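Below: one structure, written as structure tokens.
All protein chains of the complex are present and in place, except for one that has been dropped.
Note that the chains take the letters A and B in the order they are written out, and that residue 1 is the start of every chain.
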Amino acid sequence: MKWNWPFAWHILPVILRGMVITIEATVLGMLLALILGLIWAMLLILPNRWLFWSTRGLTEFIRDTPLLIQLFFCYYVLPEIGITVPALLTGITVLGINYSAYTSEVYRAGLQNIPRGQWDAARALNFTAAQTFIRIILPQALPPIVPAMGNNLIAMFKDTPLLSTITVMEMLNRAMIIGDKTFRYLEPLTIVGILFLIISLLASALIGFTQRRILVRR
Amino acid sequence: MLHMLPMMLRGTVVTGEVTAGAIVVASVAASCAVAMRLSTLAALDWPARVYIELFRGTSALIQLFWAFYALPLVLPFRPSPMIAAIAVLGLNGGAYGAEILRGAILSVPRGQHDAATALNLSSAAKMFRVVLPQTWPLILPPMANLFIDMLKNSALAGLVQVTDITFNAQILQESTLRNAQVYGVALVIYFIMALVLAGFMRLLERWMKFPIGARV
Partner (left out) sequence: MNNKASIEFVNIHKAYQQNVVLENLNLTVAPGEHVVMIGPSGSGKSTILRLLMTLENPDSGEILIEGESIWRTTRDGRTVDAPAAHVRKMRSKVGMVFQHFNLFPHLRVLQNITEAPVRVMGMSRAEAVRRATDLLDRVGLADKSEAWPAELSGGQKQRVAIARALALQPRIMLFDEITSALDPEIAGQVLHLVLELATQTEMTMLFVTHQMRFARQIADRVLFFDKGRIIENGIPEQVLEHPQQPRTREFLNNILQAS
């Protein structure tokens, strides 16, 4: 079986339409992961053992189990408990929750890199806990972790094909449907692979660039 | 609940086999790729680079589907699902492992190379007796993470007919419709496997530990 160019050009637009969904899932999933991760990180630095261990336990469990099974679990169990939402929304939520376990580690590392003197000075100036966190600590902790968050974003992007298993019509799903119909899997799957490759290489280059920018600014 | 256990346990064994096989493939692939990356010959360096970027730049599921659906169409034979899964997941992990290994080797200070050269060690002796042993403490923690990622990635094999936990869970789910139970049990099994793997890696870490970072 040889590569068939006309066929490849013919199916490219169909697959590209799936990219919109891929990107939508990545962006929204990451947004959720950024918010939830920050919440976990804050719960971890609060001086409360119970909160600490339950947060730890939750993130550890999320990180130690396959995203695929988490997707299946939510996809099949949510309707059972009366929550019927579109598969894409389930996928985005699971992606976001899954990656929040990783972003929380990144936040935590960023927070740990803030010298104790910064907390001391904020206390000495009588800032409230919220003011200290929002105005003094976070503005210092966030810029250095941008590259790490970028890497998480790329990783999540590469995990979106898993959403095809719960019927989300992203790129891989479209490619497989074309393959199932035409019995030509080579072109659609290769096209999807190349599209992913191009975007992740570009994104990696962008992250390398911002990383150097941040290093220069410091 | 109890009647599904035998099937899940059979799946667990297969998951263990896929993961172990993939880890072996990954170790070999990573070592070869790093050796090629560190060579001064562009003819060796470039293929290794392409391998690493190719596997890190796309996702494991696409690679797996490609190997399972597209590759047999151009190959003269069809590999068994198990072999295909181990090969793909191993090569995927190897690409990430290569970056870990390379970073660790490059972080060994110049002085160590100089000292080895001053002792007139051969370049092989320099690598295997001086440089590599120092990288263990640096490599093990990220390698533990990589192995756990590979364990989790092995679930993808269930999507290409490998009868692992995921595959069996899907069958059970379809036949019993006890969604929460089936996938809940699957999650817990993976979690326990990950804990065991992590515990083993931590033992290895403790065993390999020496005071690194001290100026000697």
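Annotations for the structure displayed:
Criterion: a residue touches a chain if its C-beta (ideal position, glycine included) is under 8 Å from a C-beta of that chain, and two chains touch if they have at least 3 such contacts.
Worth saying up front: this structure is predicted, and the values here are computed from it rather than measured.
Partner chains of the missing chain, restricted to those shown and counted over the full complex, are A. Per the touch definition above, the residue from A:7, A:52 or A:127 contacting the chain not shown is A:127. Residue-wise, the contact with the chain that is not shown comes from A:118, picked out of A:118, A:151 or A:190.
Not every partner is drawn; the one left out touches subunit A at residues 115, 117-118, 120-121, 123-128, 131, 135-136, 139-140, 218.
We take it that only the chains that are shown with their structure count from here on.
The distance from the centre of subunit A to the centre of subunit B, each centre being the mean of the chain's C-alpha atoms, comes to 21 Å. Listing the residues of subunit B that touch subunit A in their complex gives 53-54, 56-63, 65-66, 69-70, 73-74, 148, 152-156, 158-159, 166, 169-170, 173, 179-180, 183-184, 186-187, 190-191, 194-195, 198.
Taken together, the subunit A residues at the contact with subunit B in this complex read 1, 61, 63-70, 72-73, 76-77, 80, 158-162, 164-165, 172, 176, 179, 185-186, 189-190, 192-193, 196-197, 200-201, 204.
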